Structures are given as C-alpha cells and as structure tokens.
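Got a structure for you, written out below as structure tokens; questions coming shortly.
The excerpt is restricted to a subset of chains, each kept in its original location.
As written, the chains take the letters A and B, and residue 1 is the first residue of each chain.
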Amino acid sequence: MSLIHEDRLFPADAAARAVARRLYASVKDLPIVSPHGHTDPAWYAQNAAFADPAALLVVPDHYIFRMLYSQGVRLEDLGIATVDGTPVEADPRAIWRRFAAHYHLFRGTPTRLWLDHTFATLFDLDVRLSERTADLYYDHIAERLARPEYRPRALFDRFNIEVIATTESPLDDLRHHAAIRASGWNGRVVTAYRPDPVVDPDFAGFRDNVRALGEITGCDVGTFAGYLEAHRRRRAYFKEFGATSTDHGHPTARTADLSPVETEALYARVMGGSATAEDAELFRAQMLTEMAAMSLDDGLVMQIHPGSARNHNPRLLARFGRDKGADIPTRTDYVGALKPLLDRFGNERALTVIVFTLDETTYARELAPLAGHYPALRLGPAWWFHDSPEGMRRFREQTTETAGFYNTVGFNDDTRAFPSIPARHDVARRIDCAFLAELVVGHRLDEDEAHELAHDLAYRLAKEAYKL
Amino acid sequence: MSLIHEDRLFPADAAARAVARRLYASVKDLPIVSPHGHTDPAWYAQNAAFADPAALLVVPDHYIFRMLYSQGVRLEDLGIATVDGTPVEADPRAIWRRFAAHYHLFRGTPTRLWLDHTFATLFDLDVRLSERTADLYYDHIAERLARPEYRPRALFDRFNIEVIATTESPLDDLRHHAAIRASGWNGRVVTAYRPDPVVDPDFAGFRDNVRALGEITGCDVGTFAGYLEAHRRRRAYFKEFGATSTDHGHPTARTADLSPVETEALYARVMGGSATAEDAELFRAQMLTEMAAMSLDDGLVMQIHPGSARNHNPRLLARFGRDKGADIPTRTDYVGALKPLLDRFGNERALTVIVFTLDETTYARELAPLAGHYPALRLGPAWWFHDSPEGMRRFREQTTETAGFYNTVGFNDDTRAFPSIPARHDVARRIDCAFLAELVVGHRLDEDEAHELAHDLAYRLAKEAYKL
C-alpha cells in the first residue's frame, strides 16, 4: 500500500487523465519558486534539527488544530501555549497521539493531502496514520528528524527550492537573513516587506511601532512626510535582503487617495490617539495608495490580501493569542474599494499589484474583469481556505475566461509549515494540469499550448510577476 | 421502460460509477433518520387514508404549484384554498390533469426526481406522466390510496423510517403526539420546538401568542424573566414528546447578547406594541442567544434557518395566505451576525447549534470556516431550493475542504410531502456516494474510508448530531 497514488487529483476520464499525466510529467520536477510564505528564516540561518514530530507537524499548524478544536479537542491538550503561561501539554508524544486519533477528521481536506504527501515522500511511511499507528509514526519520524539530512538546509535542497520568500515586519532587523547571507550557504531566501504593524492603527502597539520605525530609520515620524520617508528607507533596507515584494493584510480592500492636507490631518489623528474606527480604516486605505506610489519608484511588487475577520473568537484570543484558527473570511468588495488606487495607478504598466481574495464570489464578478483590464493588476492564486483542489479549480474556472491565464501569477504556498511546501506545490501543479487537460480534451486548447501553460503556471509566471 | 434507473445520479465515468454503486449498495437500505421535517402528526395519530392523488401529491406541495404558477397556471385552478373562501377548483381529477399537462416543466428539477421515484417505487407506475397518461395515473393512484397498505403507518414502515421529527409551535398542545403514544403504535415520531410565533414580533398575532404561552405554562409573561421561564417549561413539555431539537426560522442570522436591563426594556417595547422594525430584529437576535443558553441547560439541539424573505408577493399573500411559494432567499451574513452568540457560547462543547443557509456564497467563505473552528457549530445540509443534486454537490464541494465531513450533520428532508421522504433520502445518499466515489477515483480517499463515510452521512451523523 502507498499513502499517495501517482494519479491523484487527475481527471477520472481516461483520455483527460492521459493528457494530465503528460502535462504533469513535464512540470513535476521544476524547481519550486515560493514568492510568498511565512517560514521562519531562523531555520535556514541556524540549520538546527526540528525538535520532534509534534513540534514540526502539529503545534504550529492552525489548519490542524482548528479542525481538532472544532470537534472538541482542547488546544491545551495539543500543546498550544497560553498567553499567561498556564501550563499546557508538554509531552510531544501525547500531542501526536491525540492528533493521530483524530486523523479521520481530515478526510476530504487539503491538510490530509499535504500530510500524506509528507509522510510518504519525506518519511517513507506507507501505513495510514491512526490511533493504532500513532506510535509507529512518532518513533519513525522522530528518528528521521535527528538525521542531518532532515535539517532545514538539507530539506531546502531536497525540496528543490530555487527561491523562497519569508515575510517580515519593518521593525524586524532581518538578522536571520543577514546570518544566512553571512553563512555562505547558497540557498536563496529573501524577505518581503509586511508593514501591517506600522500601517494599521488597529494593530497592537501601532503608535509605538511607528515610533520604533522612526528610530530605526532615523526619520522624524512626527510628520506624515517623515513617516513616508521612513517606509522608503526601510523598503530599501529590505531590498538589500532580496525583497522584491510588499504584503498587505488588511481587513478590507479599501483604498483612498486623499489630498496632502487631509492625509496629514488623518496621520495626526491616528498618531494622536484620537482616531475613530473610520479613521483607522481610512488610514489603511490611504497607505495602500502610498505604498503603490513607492512601488512605482522602487519596483517592489505589491500584494493585497484583504477580507479576513481576524481573531473572531475573543476567548481564544485572550487565552492563546493571535493566529489560532479563528480568522474568518468576510464578504469583500473590490470594484469600489480599489478604485481610488486604480484611478491613480491602475494604468501604470511598470507597477504590479497582486490581489488575493477569500471571497470567491468576486472571482468572476469583480477580480477577473478588473485584472482583464487594468495593466497594473494581477490575480494572486486561490488563497488560504481556498488553497485546495476544489478551491484552485474554482479559481481557474471562474477567472480564466475573462482574465486569461496570463493575468495570474502562478502558485504560492503562503505557509509556515515547511514540510508541506513540496506537497502544496505538487497539488497546485496537478490541479492546473488537470484543468488544462480538460481544456485539451474539450478541444479548447491544443496540447502543445497546454504544455507551455503548465510550465508557465508551475514556474515562469511566479518568477516573472514577483521579479525573482 | 422504468421511470427510474438504478444508476441515476451516479458519475458518468465508469470507474467512478463502479465505486459509487458499491458505496450506495452498502447504505441504500439503512433506516431513514428524519430529524427535521414538517409532516403532519395527525397522519400518524389517525392513520386515515389519503384522500386522492391531487390532495396527496399536488395541492400541498409548493415546489409544484410555484412552478406551474410561474408559467401562468392560476392557483385557483390547482385547488389552493383562498383566504376569503372564494371557491376554487374542487375536482381532484381536474387538478391532476392540469398538473400532468405541465409535468414537462419539471425536467431537470429535483421535484421530477422525487415524483418519478414515488410513481415508480410506491405506485409501480412505468409510463411517464403527461397529459396523455393523466387519467391512467389518477385512477391507478386513487385505487392504491384506498388500500390499507397505503395508510400513513403502513407507509412509515414501508419507508423504513427509524425516527421522524415533526415541528410544532409552543402553542400546540401536541395532542397528535399524545395520541400516537397512547395508541401503542411502535413508530417513533417526535416533535421539535419551533418558537417563531412567540419569538418573532413580526409574526401574525405575536403578542396574543405570547400571552397564550403564558397561560399554557402558568408563567407571568409580563416580565422577561417570566417569558423565559415559559419557554423553559414549554421546552420541557416538548421533551416529554421526544423533542431533541429547536428550530428557528428567522429572516437573518443576527444574534445579540444584551444586558438584562436592555433586554427587559426591549421586551417591554415589543410587548407594548411600540416596537420598531429594528426592535423586532433585535428581539429575534437576542432570543437566539437566550435559546442557546436554554439548550446548554436542557440539551435541545438548536437549528437556525435564516435568510428567506417570506411572502414576497403581497397579492398572493392576501389571496392565499402564507407558504405559497413566494419565499425568496436573500443574501445572508453569518460572520458578524452569529458573533454575539458565538462570543458567549461558541466554545461550549456541550452545545450543538446547526446552521443552515439559502445563500450558498457563505458555504466556503463563512460557514465552513466557522464550523471548522467553533466546537458548538455544525452545518445543516443543503436546504430548500438547494436540496437538489447540484445543490448538494455544491454543498460538499464548498464545505468539505475546510470543515471536513464531520462538522456536517447528514441529511434531513425538511418536507411536508410524506411520500417524497424516501426519494429525498435516496437522492442525498446517491449524491454523497457519487461525491465520495470521485474522491476515491481521484485518490483523495481510500475506498474503506469512503464506505465508513457513506454510512456516516446516510445515518450516523444525523442520529448523533440530533441525539436521536
């Protein structure tokens, strides 16, 4: 028995499956370009062994613990640290057993696909994970993690990663990126500029963060001009560590294009502590447009990731902190929201703004028509909850006819789960090959064109769109 | 010729169809658990013969007469009673002929599937219904309805119903349920608590209804505390007749968690007759949270069915009354709407809140992420207009990857059309088996897992979620 089948995710129809196989064969060994993600640069800098199976695969993965939590498993019992330090489960084997006993919950989910891929290809396991096989898994994986070939840099090579981007706050000193460069290691790890902590007035510690940015950059953030200059300098610093992009995780896609006088007054309010909720929203909106202006100058590609209601569960937030699986997508408008930014910069061919969504209703209605018109716009891949076989399929079905393939930017894994990276790219390549195969079998595309597209979607478009 | 084919609704692909057949074979004879529906308990209590084919199959089925009405057939000509008693068609054969002459309108609809299933399996008919065969059908069905084996209790057994829930108002004395129990019949029919008439200030006769509730329960509904106590007592009464659930059919999913002082004042306004539309909405919202609190105490599973704009057609309402096919779904928010209730009870593992939707855009964007996180939440099946092959398929495709199968609760038929119950469960079982078969053929699931899931979706999950 094998945990994964060589034809997984391909069409059922024999003719379409045959085409999908041929397309996939031509792209499966392409290097991974990972232009957007959240792996920890310390891993590559320090190259330390991963601690244990639970610490590698369970505890940091909110896809896993949210599902277990929804079915009654306490986060404490999965070793999720509490804000106040109340003790939680410390035995990784106990955590692993709880996870294993609930593995059936992931049937039909992408998490199952990613994990089985990891178990099979990285750890050579060939029995299904369950309560019964929990210890067998634990011992086997723990033994492997102790080997040198399972350290981060070795995995980086094994995964065939050509380049990977991490994401850092402007307040980060990029010490790990500096250490990577200083180490002489030839793996290409670049940073990305994620200014939410100094752009979003609702971010915890926002004003202190802005002041810290002023200190780091030597700019007077008492004025909006000084604040913008601080961003410019920090973006330049990030570019020294390979950054080719910025990333903006706002609650909505709203943009604004205020006059200098209005902007200065707004900045005074948000820094003075008298900002209303509308001020905060307006400031984020204005900053997207300011960031687009900077991108036109310094060439950084801009990513907008809107539409998540973060920390929806206040009890969980109070006990365990942010990013614990309680972020819920919301209805998102793009047509009106992006207009101020697009009015100013949408026609710029030298600018690239990549837009993502958690609201799939906008694919065909808003995003594909926008990206199929504005030179500055591109569509990011199916994101987060939609980074899944069905989600990717809906993305292609609902964007291709209006925006084409070439207004999209290939795949990104957007993950902090390092071992899942090859699995995620593999799923994306398979789904794209399956989609292309069906176009070929439906005589909408010739197979030579599908081969070119498969390569573009798996490799070239990400590399070009992100200038990597 | 047969009206129904043994492979109906299975995938076209031979390999997938073969898997679907095996899965279906293992679940097709499982007993029916019907945890939510609207059949008339008087049928089971009195066990009288059904009057005639039109009275059984046409007149009470708003799926049928709405479609005929949309194509120009007058409701009077279908025997739908008028509010003011203006005479309508009284000849059941004439009604049946009109229906038969328009049967082609149902091509491609679930109504066609359900009816053909009923015609074929219950009445052994094997020619298609049409103007030409109308009388043949009428005579044949009328003859059968006169037989003892077509009386309600016999059909209950024939349909292999393990348990069925009806839905009653708190003002109902449950006499039919009492009669069923007193009769010694061993069919299991339970009630469900549907408090809309005493919870929704916009419900016709609301204040009188509340006062009646006070009288029935011996509670002083002059205060909010007394009103809540009346609910508590009435829920306990419903539990004596087997109730394991409550059901809430609100226009939106809005919930609230007001302070006692605010709630008391709001209650005074809605009972004093000075309530605004916003007061009414807020009262419904608050009552969902109050009902959740009671469910945590008495264990009743809570169902929320929001999002229908009831009685959209005022002329039809004035002439024929409620529930005549003019209820239209509306855009529905869950992320913000449910937050007050979830903030208070979402983390309770002892509570089950089952949420339904008529707005499919919320499946992947809101409902699956919510149910894949909150321990108290489960997703009800594809509902009403979406209780259909394509609707069920979209439900699975858009919820499974984020919420998994185990945050859903199996199927319910939600019907007042008694003979359609086996057909509806059969469609659900077939669509689920087809969906699982495609996961198996796409190598996302092993066949043994699919067998376990097919059983869970057809039987176990409903039984467990509804505590039946």
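Basically, a residue touches a chain if its C-beta (ideal position, glycine included) is under 8 Å from a C-beta of that chain, and two chains touch if they have at least 3 such contacts.
All of these numbers come straight from a predicted model, not from anything done at the bench.
Trainee: Enter the number of copies in the whole complex; the displayed portion holds 2.
Mentor: Copies present in the complete complex number 3.
As a convention for this text, only the chains that are shown with their structure count from here on.
Trainee: Would you kindly give the rotation angle relating chain A to chain B, two copies of one sequence, based on a CA superposition and rounded to a multiple of 5 degrees?
Mentor: 120
Trainee: For chain A versus chain B, what separation do you get between their C-alpha means, in angstrom?
Mentor: Using C-alpha averages as centres, the distance is 40 Å.
Trainee: Flag every residue of chain B that touches chain A in the complex, lowest number first.
Mentor: Within the complex, chain B touches chain A at residues 11, 13, 15-16, 333, 335-336, 339, 342-343, 346-347, 349, 361, 364-366, 368-375, 377, 397-398, 400-407, 438-439, 441-446, 449, 452-453.
Trainee: Hey, which residues of chain A end up touching chain B in the complex?
Mentor: 4-5, 7-10, 12-13, 66-67, 69-72, 104-110, 112-113, 128, 309, 312-316, 325-331, 358-361, 385-386, 388-391
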